[in-house]
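What follows is one structure encoded as structure tokens, with my remarks underneath.
Only a single protein chain was left out; the remaining protein chains are all shown in position.
So that you can tell them apart, the chains are marked A and B in the order they are listed, and the count of residues begins at 1 in each.
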Amino acid sequence: MWRIRKFEEAVEDLFGRGMMHGTMHLSIGQEASPTGMCMAMTLQDQITSTHRGHGHCIAKGADLTRMIAELLGKKIGYCGGRGGSMHIADVETGNLGANGVVGGGLPIAAGAALASKMMNRGTVAVSFFGDGAMNEGAFHEAANMAAIWKLPMILFCENNGYGMSSSTAKAFAIDNLADRGKGYGIPGVNVDGNDVVAVYEVAQAAVDRAKAGEGPTLIIAETYRWKGHSRSDKNLYRTKEEIEEWRTKDPIPRFISRAIEAGLLNQEQCDAIQNDAIEAIKAAVNEAVKAESAEPSGLLDAVFKAVSA
Amino acid sequence: MSFKYPVVMPKMSMTMETGELINFHVAVGDQVKSGDVLFEVMTDKIDMEVEAPADGVIESLVANPGDVVEIGKPVLIMLTETEVMAFDFGDDNEPVASVEVVAPAPVVETPVVVAPPAPIIVNTNVKAVPKARVEAANRGIDLRTVHPTGPDRTITMQDVNGAQLDPAIIKRQEANKALIAKGIEMTRGIAQASFTRSVSANFDHAQFIAAWAKVLRGRPDLAAHEHIGVALIIESKYGSALPVFRDPDQSSIADLAALVASTTDAAKNGKVPVAMLSGATTTVFDLTTYSMSSATPLLFPNQVTSVTIGYESATTKIVSLTIDLNFCDFYDGALLLDALVASL
Partner (left out) sequence: MLTMAEAVREAMSIAFDERPEVFLLGEDVGIYGGAFGVSGDMYHRYGADRVLDTPIAELGIVGAAVGAALSGMRPIVEIQFSDFTAQAMDQIANQAAKIHFMLGGALHVPMVLRTPQGSGTGAAAQHSQNLEPWFASVPGLKVVVPSNPADAKGLLLAAIDDPNPVIFLEHKLLYKIPGRDPVPEGSARIPLGVSKVVREGKDLTIVATGIMVNKSYEVAEKLAAEGISITLIDPRTISPLDMGPVFESVEKTGRLMVVQEGPAQAGFINEVIAQLAGSSSFGSLIAPIKRLAGMNIPIPYAPQLEKAAVPQIEDIEAAAREIVKNWR
């Protein structure tokens, strides 16, 4: 969680200095959800991610230098500078890619789960998405297909209360988003998205269900993003008090105090973990900044995969 | 451990380069928590509140309200206990020095003389199919003189193919044809011999003309005139032109090269000065432009010699000399060619 937090803070800083092009969608405050979910997965299990996907990529094991390099438009970036923040994929860690289209990853994850079932691979496919995506047609079509074919898929919703500026109160006529599972005949599970242990438990249960061939699960993890939707967000749609309140539910100190109380870690160890994360991010940034910038030559050849004779 | 952290003017949109500091929400010495608003900034499109990245204390205020601050430059300094993720790489992004492209000095043309014939204007709104335009350009046809029979008064290929050429051009082309025909007829009547040698050398027209003239200069006994005039055949769409270079061995090679170049250009435009059209004592034919190695020699009366330059390979040329046996005997001809080849 520290790695995700420090990574996002670093990105915020670098972007604020004008070193990163475009915009950034930060997930500060939401770290517990991807962490808990990915802890229940193996490297071969697959994920699809979102425009706010740095946390998913890191939790699934992505290389920090290559991530920063991509955001800086460098050759060694995950996409060679061609994709940017919203399109980072890492085949080796089962990451099928972040997606710039809301809901775009849901049918894709269903397809990956379908392939896993057809090939008897025994893996699961997790689609991360936000509350906003639940009103996209793609969510409906993917959920239904996963349900009727009992695909080994987990639909993991990071419900941070807002689809850009639309609050869930205004975008949904129901109060409990998990109730939508009933519409497809699949279990809908609520969990405190800022409690990493709770997320892990719910995730593991869903993974077990999927691998046992019982089909998909809809997980609604309640969480909150501290920063605006993107860098041009002035937070006109929510109040300072609301942001303040959620900051007190910061998943990281919550887990630290719980771990210390349970006698599993002491303060020193926790500090060391934080420092390791800081150092890791610093090293990644310093290395990425020095890397060669991506060049326009070769762009035409990059559109298609070459046909082998 | 205490960290000093400068809170900078953030970049809030793609085109933003500076922002205006509106006001501070904190004062020196204030304790702040992560997320507290420190100050407000504005660009032309957006105004934003900048938050504290961590818990800490305000150490100093750097900018003043109303100041315009560059992105990335500090607005205030705070002290924090936790290390803030901050990366100051300084001014790494120097703009690349633009490379000036110096345009080459324009070549000044010195076109020579001869007024162009007045065009007969029939068709002022010229529409023509692409191939007709290409054909007309190749054959020196003025499209304005072509009668269009295609739809929308468009000149078709048929129109161009059947077009009457500019009478002045036709006249000149006929005259040139007559000249060559006469030359061949006359050549047949002259007792002659030809010699051929391969040369592995590079030379341009000026160098060749100068070398040949020098060789001839050295054999006044074989001359039929006092002066040496080397005629060079130049082909153009107007026919063949035969400008004569008088005593070319007596000017500097640079001057001769310039004269050859300008005369060649003029000839290609049908504009050889009248003064250069007489006085030939020998004629040079360059067949290499057609990749020919040899051709039927043309020997004009009262010109003792004529020379052809032929193409053998990328590195070798064939030089062929034809002599008028009335003025020059067999053996001398061979010597002349030897001397020419040696000097190239």
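Basically, a contact is a pair of C-beta atoms (placed from the backbone, for glycine too) under 8 Å apart; a residue touches a chain by one contact, two chains touch by 3 or more.
Since the model is a prediction, treat every value here as computed from it, not as a measurement.
Undergrad: Name every displayed chain that the left-out chain is in contact with.
TA: A, B
Undergrad: Out of A:108, A:126 or A:243, which touches the unshown chain?
TA: Touching the chain that is not displayed is residue A:108.
Undergrad: Which listed residue, B:13, B:156 or B:176, touches the chain dropped from view?
TA: B:156
Undergrad: Considering the whole complex, which of A:28, A:145 or A:243 touches the chain not shown?
TA: Hidden-chain contact among the options goes to A:145.
Undergrad: Could you tell which one of A:89, A:157 or A:256 touches the chain left off the display?
TA: A:89
Undergrad: Pick out the residues on chain B that sit against the missing chain.
TA: Counting over the whole complex, chain B touches the hidden chain at residues 129-134, 150-151, 156-158.
Undergrad: Under the stated touch rule, tell me which residues of chain A contact the chain that is not displayed.
TA: Residue positions of chain A that touch the missing chain: 46, 48, 77-84, 87, 89-91, 96-97, 99-101, 104, 106-116, 118-119, 125, 137-138, 140-142, 144-145, 148, 302-308.
Basically, only the chains that are shown with their structure count from here on.
Undergrad: Mind checking the centre-to-centre distance between chain A and chain B? Centres are C-alpha means, answer in whole Å.
TA: Each chain's C-alpha centroid was found; their separation is 59 Å.
Undergrad: Quick check: in the complex, which residue numbers of chain B touch chain A?
TA: 8, 10-14, 34-35, 46-48, 53, 71-72, 83-89
Undergrad: Show me the residue ranges of chain A that touch chain B in the complex, using the header's touch definition.
TA: Listed in rising order, the residues are 6, 9-10, 12-19, 21-22, 226, 231-232, 234, 243-244, 247, 278, 281-282, 285, 289.
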